[in-house]
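If you scroll down you'll find the structure; I have some questions about it.
Note that one protein chain is taken out, while the other chains of the complex remain in position.
Lettered A and B in written order, each chain numbered from 1.
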Amino acid sequence: MGTTFTKSMARNIFYGGSVFFFLLFIALTVDTTKALPKRDNSQNITAEVERGKKVWETNNCIGCHTLLGEGAYFAPELGNVYKRRGGDEGGAEFIKEWIKMQPLNIPGRRKMPQFHLTDQELDDLVAFLKYASEINTEKWPPNIEG
Amino acid sequence: MQYKSQAVAKPYFIAAIGLFVGQILFGLIMGLQYVMGDFLFPAIPFNIARMVHTNLLIVWLLFGFMGAAYYLIPEETENELYSPKLAIITFWIFLIAGALTIVGYLLVPYARLAEFTGNNILATMGREFLEQPLVTKIGIVIVALSFLFNICMTLLKGRKTSISLVLVLGLLGLAVFFLFSFYNPSNLVLDKYYWWWVVHLWVEGVWELILGAILAFVLIKVTGVDREVIEKWLYVIVTMTLITGIIGTGHHYYWIGTPEYWQWWGSVFSALEPIPFFMMTIFAFNMVNRRRREHPNKAAVLWALGTGVLAFLGAGVWGFLHTLAPVNYYTHGTQMTASHGHLAFYGAYVCVVITMISYAMPILRGRAANSNTAQVVEMWSFWLMSVSIVFITLFLTAAGIVQVWLQRYSDTPMAFMAVQDKAAIFYWMREGAGVIFLIGLVTYIASFFIKGETKAAA
Partner (left out) sequence: MTTDARNQYEGLPGDFAIWIFILAEMLAFGVLFVAYAFARAHDVALFNASQETLNRTFGAINTMVLITSSYFVVRAVNAIKCDLSRDCAWWLGMAWLLGAVFISIKCVEFYDKFSAGITLSTNSFYMFYLALTFFHFMHVLMGMIILAVVIVKARRGGYSSRDHTGVETAASFWHMVDLLWIILFPLIYVIR
């Protein structure tokens, strides 16, 4: 390696390179933020959806399930569960009944706790899951099974 | 030990190892729940166990980083720590806050915990890895600030080496990016977008600076190679890390509602992400081969080399396996991700923290290195843990392939739970490997209690 390769040069490249790429990242972030309204279904974020997101969060659903592929891998993907369980024809009813039924009495099967959600909370959660299922995710997941 | 105040590192290291044991125990519980759904239900549901498992990992690594910084900074800056007392106070605050949080997770239903701890004032809970109650998050910020204050004051009045600068930059970045955990918009896409600013920019960004600095420090000590050479390498490695890793965040923006172009940005830059890890492997071996002294602490050298190899395998190779958008389309959110996560965290961060502990702990206990017997036991623990984590990774990869094949790629896709049954054999084998990992960890702890002939402190 050349003797001219000094430490101070390496340091300058480190600082210059990092700042350079961070600025590029910021630029892409700005563009993404501008492009999002066309894709993120934010026009459908109602008060119900907002409350539903909180129900989702305060019961730590992400600790077992994935949402748009992120979370734990112990239980099914829920980003598209509204559509998987019938969409506007019965999706809401299925999800609510399912949550109320837990835990299922099947020995050995993975267990979902009973969260004692109120009817209002269940409706909010369904609204949130419906909203999530309508985000443009570039056709992910590959099929309805998630 | 050259400086008295380095001694504050000791409780940090002990706490780190203690929490590490907790993490592994909860990992074993979860592993069993994968195949025996009734195990410990409803006492410890899976989501709670997982939260404890991942949060303990983060907290013990933070303890490890802090301990490493408290040990390393006085020696690098050539003066005593600004305030050893503050370091000890911070230690207890962090430990108690961490313990209370874990107890809260285990004893109080999560929704109730959220209510008690002010989640209604500012909702930040219930997002993967950032499940901590608001008060704990604020506590983490306070601890981080007092820690950084202590480190920076020490740095300001002493010698400023490249290693300490890179370390402090990494720690600063850690604190700054954690602030994004307080941002939780109701727009799920934005929420996820900035959630990665904490998670990705930590583990594939600033944490790698910390990793590089710690590794460089230990390598200088155990090989005696010229500081100029090692620090030059350090700069080149962290440069490559950041120029690939920052835009590499894009590999998380494929399917969460962000624009399509991230598939290109993410694929291109994360395809380059293995480079810094490969350089780190070359670096570690190169320095050890060019060593100018035979350091009596062979175990620390082994851990350092292990960091290089396993970080490259876990973060580099296993990351690359599923990082390209067309591949990730099928693997996203499967056990493939879990397999990569396990080996990457172990290889990069667990190994580097133990490297530091392995090097520093004997010195903190008044000797240059442990006795030969103790070192042999420690090396056994390295091999037990490393080989078993590699097998955990392989089994999870197999489970991931089963998932992709039956649930995603097939013309007649099967339902999630049906596919999980098909993969059960791999989950059982993973649990077996996990038990061996625990044996390795117990062996590691045992090595601290083995006496024998030791050399005097350097």
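Methods note: contacts are C-beta pairs under 8 Å (C-beta built on N, C-alpha and C of every residue); 3 or more make two chains touch, one makes a residue touch a chain.
Bear in mind the structure is a predicted one, so any value in this text is a computation, not a measurement.
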Going by the contact rule already stated, which one of B:W265, B:Y359, B:F395 or B:Y444 would touch the omitted chain in the full complex? B:W265
Can you work out which residue in A:M9, A:A47, A:I106 or A:I144 touches the chain that's missing from view? A:M9
With the missing chain put back, which residues of chain A would touch it? List them for me. 1-6, 9-10, 13, 16-17, 20, 23-24, 27-28, 31, 34-35, 38
Touching the unshown chain, chain B contributes residues 236, 240, 243, 259-261, 264-265, 267-269, 271-272, 275
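In this text, only the chains that are shown with their structure count from here on.
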Geometric centre distance via CA averages, chain B-chain A, whole Å: 23
Chain B contacts chain A in the complex at 30, 33-34, 36-38, 41-42, 45-48, 50-51, 110-111, 114-115, 119, 123, 125-128, 131, 162, 184, 186-190, 192-193, 228, 231-232, 235-236, 238-239, 242-243, 246-247, 249-250, 253-260, 262-263, 265, 329-330, 332-335, 337-338, 407-409, 413-417, 420
List the residues on chain A that touch chain B in their complex, please. 5-7, 10-11, 13-14, 17-18, 20-22, 24-25, 28-29, 31-33, 35-36, 39-42, 45, 49-50, 53-54, 56-64, 66-77, 103, 106-115, 131-132, 135-138, 140-146
